[in-house]
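With one protein chain withheld, the remaining protein chains of the complex are depicted in position.
Moving on, here comes chain A:
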Amino acid sequence: MAITLTINGKSETVDAAPGTPLLWVLRDHLQMTGTKFGCGVAQCGACTVHVDGEPTRACVTPHDTLEGAQITTIEGVSGDAADAIRNAWVANDVPQCGYCQSGQIMAATALLRDNPSPDDAAIDEAMSGNLCRCATYMSIRRAIKEAAAAL
C-alpha cells in the first residue's frame, strides 16, 4: 500500500509491505543509505533518525505509523546544533570507520538541542544507546563539549 512520508521536508511516496520498518524503507526503497543497520532490535543506535525532532530507532519503527510526521535523517539534519556537531566532529576527526556515526550525530544533535551545555552525566544518558565498535567514545565526548561551547 502506497504511503506518503515527509522526509527531510520532502514528500516521498513509498510502496512497502505494511509493518516494514522505516530503516528499510529509507535504505532499500528510497536509496537513502546514510541511516545504518546495526542490530535491528533497538540496541545499537546506528539507525537513529529524528521523528518530530525526537531521536528514534528506525529499525523498530514501522514506516506506516509515520504518516504526517516530520522525519529527519543524517542526509537532511540541519540547524545550529547539527552544524555545531558536524563541525566538532570534523575538527576532532571523531569517526573512525564512520559506520555508527550517522546515529551518533543524530543522537548528539538531539542532545544539544534539548540541552545546550550537557555535562558528562547528560552525555552518558543521551549517547549510551549508540554503540561504536571502533570505540570513538573519548572523541565523541570531547566533540560534544566543543560543539556545546561553540553554540
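The rule is short, and it goes like this: a contact is a pair of C-beta atoms (placed from the backbone, for glycine too) under 8 Å apart; a residue touches a chain by one contact, two chains touch by 3 or more; residues count from 1.
By our rule, contacts and distances are computed from a predicted model.
Selecting from "ABC transporter ATP-binding protein", "Twin-arginine translocation pathway signal", "Iron(III) transport system permease protein" or "Nitrate reductase subunit gamma", the unshown chain of this assembly corresponds to "Twin-arginine translocation pathway signal" (UniProt protein name). Considering A:Ile7, A:Ala69, A:Ile105 or A:Ala148, the position touching the chain not shown turns out to be A:Ile105 (whole complex). Across A:Val94, A:Leu112 or A:Ala148, the residue that sits in touch with the chain not pictured is A:Val94. Only one of A:Ala110, A:Ile123 or A:Ala148 touches the chain withheld from this view, namely A:Ile123. If you put the missing chain back, the residues of chain A touching it would be 16-17, 20-21, 23-25, 27-29, 31-41, 43-44, 46, 73-75, 86, 89-90, 93-102, 105, 120, 123-125, 127-141.
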